[in-house]
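Of the protein chains in this complex, one is absent; all others appear in place.
After this line comes chain A, so read on.
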Amino acid sequence: MASGTLPSVAEHPQVTAFKRRQKVKRGALVLIALAFSALVMGVPVAAIFARAFQEGVAVYWTNIVEPDTLYAIWLTVLTALIVLPINIVYGVAVAWLITRYRFPGRRVLLTIIELPFSISPIVAGLCYLLIYGGTSVIGSWADEWNIQLMFNLTGIVLVSLFVTCPFVARELIPLMQVSGKDQEEAALTLGATGWQTFRHVTLPNIRWALLYGAILANARVMGEFGAVSVVSGNIRGETMTLPLQVQLLYDDYNATGAFAAATVLTLIAVITLVLRSLIEARHPHRH
């Protein structure tokens, strides 16, 4: 290209050799990256669908509408519907607190928020069992009021809250740190109440990051296995979320059923990815 427009400039042979070496190196890296990604991610994901549809669309569909599987889908959606709003409110509140106020324990809070990311979900599940189970102080106290905390929806929701609580806050904190409180203070001097300021100034500024965090949290709620497995008690047709149902079907030697259910989870993952990249494309500066 350059040689066409600037014919008089002759490239130094060393530069030509350097460029060639760069090209080879880059080509090799691209090849490795693509091959590795295909092997590690592409092929397994394709295999899920291949196995699920192996016996035809009709068999796939009967497996999906199997009452226990349908119930598992419903339970998973219900859990997400309960967990996400709480998560969003918590995330906004914590991000607000951390970016707008200085208080003792602020650094500790900032660190604790990250805890669910670094702790193994199964350990989290066991902790919840220990604290809220029937033999614990809280568990037996709740039991007196005929409230069961573990081995039911409550347990699943509690532990899902634990594993997802960082998502929204983590997206919001860096954004709210950068955007600062100038706009909020301006709103106050213009006569807006705290709520009006939040509703008309803060929220519009953080809405994309909020949505982004919520989508990630949603994917995690719907896909969580370890923690939920411990506290759900694995009661068939009662406390089986979709990931647990996949495991159950597989253990029952119903591989087609397991993979059919797995396609639903995979679909959720794909939708999550698409929404994520849509948000990133629309608001590149936010992420």
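Criterion: a contact is a pair of C-beta atoms (placed from the backbone, for glycine too) under 8 Å apart; a residue touches a chain by one contact, two chains touch by 3 or more; residues count from 1.
Here is the rule we go by: contacts and distances are computed from a predicted model.
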Among "ATP-binding cassette domain-containing protein", "RNA polymerase sigma-70 factor, ECF subfamily", "Potassium channel protein" or "Iron-sulfur assembly protein SufD", the UniProt name of the subunit that does not appear here: "ATP-binding cassette domain-containing protein"
Contacting the left-out chain in the complete assembly, out of A:Arg26, A:Arg106 or A:His200: A:His200
Omitted-chain contact residue, chosen from A:Val24, A:Met41 or A:Ala186: A:Ala186
Positions on chain A where the hidden chain makes contact: 180, 182-183, 185-193, 196, 200-201, 204-205
